[in-house]
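Every protein chain except one is present and positioned as in the full complex.
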Amino acid sequence: MQDKLQEVVRKLLAEGAVEYFIGYCQSSQPHRAVPCFVSDESEVEKLVWGPLCGQNLSKYVLRANELEGKVGILLKGCDTRAIVELIKQHQIERDKIVAIGVPCQGQVDGRKLEKALGVSLEQVTNVEDAGDGFLVTVGEETKKVPKEEVLLDKCFRCKHPYAFPYDVTLGEVVPFTIEADVGEYAAVEELEALPIEERRAFWRKQFERCIRCNACREACYACYCKECLFDRKMPRWLAAPPLLSENEMYHLIRAVHLAGRCIDCGECQRVCPVNIPLGSLYRKIQKDVAELFDYEAGMEMDTVPPLVNFELDDQDPFL
Amino acid sequence: MDRKKISKSDLGQWLDKIAEEYELIGPAEEDEVVQFRPVKSSSELTLDYANSLLPPKSLFFPPVEELFSYQKRGEEIKLEQTKPLEKDRVVVGIRKCDVESLLLLDKVFCEDLVDAAYKERRDRTALIGLACPTPPRAACFCTSFDIDPLSPEGTDILLRDVGEAYLVDVATEKGQELVGLAGKLFSKLTKKEAEELQPPPVDMPKMDLSELGEKLEGMWEDPLWDKLSLPCLGCGICTYVCPTCHCFDIADVGSTSDGVRYRCWDSCMYKDFALMTSGVNPRATKAERARNRYFHKFSTFPSRYGTGYACVGCGRCLVHCPGGVEITEVMQEILAKEGAGE
Amino acid sequence: MVSSSDSLGNGFEPKILVFACNWCSYAGADLAGVSRLQMPPNCRVVRVMCSARVRPEFVITALSKGLDGVLVLGCHPGDCHYSEGNYFTRRRGLLLRKLLEYVGIEPERFQVRWVSASEGAKFAETVERVTEQIRALGPNRPRSEVLPTEPGDK
Partner (left out) sequence: MSNNIYLPSLATVKEVRPETPDTSTFVVTFDDPTLRESFTYRPGQFAELSIFGVGECPIGIASSPTWKGFLEFCVRAVGTVSNAIHDLEVGDKVGVRGPLGNSWPYEEIRGKDLLFIGGGIGLPPLRSLIRYVLDKRDDYGAVEIVYGARSPADLVYKNELKEWDERPDVDFHVTVDVGDETWDGPVGFVPPFLKQINPSPKNKVAFTCGPPIMIKLVVQALEEMGYADADIVTTLEMKMKCGVGKCGRCNIGDKYICRDGPVFSFEQLRKIPGALEV
């Protein structure tokens, strides 16, 4: 697959079809793959594909707006939904992107892997897909870890192969399936079941820990605003100090802004340096949007986003 | 310097003794994040750790702190300063890289115009270092900056793991005093032990950085900065987890009659960091901001304060960067430049 | 001036922010006033041109910065001066209510109601009921966390 990817990208660059290609390369840390921007054929061999490519690269296509030509990008099925939303929200034109589709068999969640192995992730030197599990090498030893233990949360919910046609595919792209008893909104429902005071205590503790590094915002494909509300100076909404009240505002406002946009790519939670379970916050919004307005972000090009739309017979508890 | 040892099983007892008289601070794990925080008892500590998420600079230069509060009543305004510390403190478990970073931050905050709160926190805090484990984290590269992870320099006491016990290097009078709180728990080394008890050396790849600053100076206009701006997402993680970064913001929170002026961490990687009211932004692009940061670390901080490079090789930024930017790779690229800086 | 007591419940007077639509609810409030209806003094009314002007950020900010409740009042669905503004308010209200509840903020603290220009009594009743509900809940955040916004708050 990796060879095929490199071959395709080499061709794209040789033909001048793209200014650069956005994919993954091996980091100096063996346990992860990181974004990679290839503009020269000589660099193509850096490109990798494997089970450590969980990151959603979609945000990087926005830079194409500053370019004359196109950018190429490697997109997993789940990532295409971000592109659909970006096109729908007029942030990028479809023809600025050359989308390469790749059949994905599930991606590894580093934090889960660390827990499953009981050793620091840094000691992992190789991870390979082996059908129902991942072959993980630590030092001299290679062992098989069952997928259901270490997959990213979003992989359990993989049900759509892709949301728009790719320009090139590296094989037949089908949704990844796994036999695992994980509810669609399990983490959200678990929290919903708690008494309200406990929910308050839970989230207060999470927000208190936030250092407001803004990584969740910057990594989010949907946070494309030229000037974020939180950066506005006159009037200033959010005070700079990371006090609990400000952090709470930051996360809740982000959550409502993502209503109808969040595609559950998991970037926010992946990048959070203090392990705030942001996924559980945005999943809640997704769940409500689905239940109340029967809408799922990133699925179709021509549906109207839920908050710029209404039905005369929407629920009305406000009479 | 005085060298003793303490058995691992006695360490907790000593630290608890310290906690009776001082505020004891050390690495503690919560929600899978290791952070330095005050503890009531040594049992809350996680000394078996690689390094904390946020560097212990946060104990001296907190992520958010009150500079003063203000209160306006009629025509009168009352400004009230907050005391930086209630009690003298002892920090246990600090790594050598972070100790070095404090020496760099001292240049910023304790020289020229002295930041009194920072200085008070430094003066009233004793450091008990903990030498790094073997092997160190894959991301560590402190030796490239000629930092010896086993040296007690900058600490009051350095603990070194030798299996059943810790070797205790007491470097200062303050350290003697702390050991004296439970002197019985410590024993002198026999001659044999003094020769044989050696912590394993900490091995990590070492880069030759002697030309780094010089080469960088010739790279103001270099395509490298643009290249770095591609993966960079523009978040502030690298600067927040960096033990030597010291940018901050000052902001009032409250109304015009009652409130607090805070100082909080800020990041030169944020796009509005240097934005002027006039609308001019001297570092408007990610490339310019990245250039500024690396120049600051490897060229302008050293030349301003007369120090070595303002990086201590803790590796936090390269572990946590969500875009996968690695400072070690950047350094390699700079070093690989032909003819630059000549 | 509304003052807040430190103790829970006892003597606690909530501070409530009311957004009222210019065309219906604000006129309803006016009517309540000229009709000399009794209303608790806990509410501060902000007039907005349409209930759809109330962005969710307004509500979240008010609650995060320490207000005890937010009430959004708009025209009845179908009666919007701009035809359909309040239908958007309704969708946002539905979503926001659930989100706030999820993070542990009681649903009584954020309410949406439709009040027309002729419903002075409904305005007074709504304000009174909401105030009572929130008074019973107690402060939204510990007083120590609330930054003073008015002299004497501390």
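Read from first to last, the chains carry the letters A, B and C; within each, the first residue is number 1.
FYI, contacts are C-beta pairs under 8 Å (C-beta built on N, C-alpha and C of every residue); 3 or more make two chains touch, one makes a residue touch a chain.
Because the structure is predicted, anything quoted here is derived from the model rather than measured.
Here the chain not displayed is in touch, across the complete complex, with A, B. Only one residue from B:7, B:41 or B:81 touches the chain missing from this view: B:81. Of the candidate positions B:85, B:194 or B:250, contact with the hidden chain is made by B:250.
Remark: the residues of chain A touching the chain excluded from display are 233-234, 236. In the full complex, chain B makes contact with the omitted chain through residues 67-68, 70, 72, 75, 77, 79, 81, 108-109, 112-117, 217, 220, 246-252, 254-257, 259, 261, 263, 266, 268, 273-278, 280, 282, 292, 295-296, 299-301, 303-304.
As a convention for this text, only the chains that are shown with their structure count from here on.
The chain with its Cα centre farthest from the Cα centre of chain B is C.
Chain centres here are Cα averages; for chain A and chain B they lie 31 Å apart. If each chain is reduced to the centroid of its CA atoms, chain B and chain C end up 46 Å from each other.
Distance between chain centres (mean CA atoms), chain A to chain C: 36 Å. Among the residues of chain A, those touching two or more other chains are numbered 246.
For chain C, the set of residues that touch two or more other chains comprises 147. In the complex of the two chains, the chain A residues touching chain B come out as 20, 27-30, 32, 34-37, 59-60, 63, 111, 120, 122-123, 209, 211-215, 217-219, 231, 233, 239-243, 246, 267, 270-271, 273-275.
Chain B meets chain A in the complex at residues 31-33, 50, 53-54, 63-64, 137-139, 227, 230-231, 233-237, 240-241, 249, 251, 253, 262, 264-267, 270-272, 318-320, 322-324, 326, 328-329. Residues 188, 191-192, 196-204, 229, 237, 244-246, 248-249, 252-253, 255-256, 259, 281, 284-285, 288-289, 292-293, 306-310, 312, 314-319 of chain A are the ones touching chain C in the complex.
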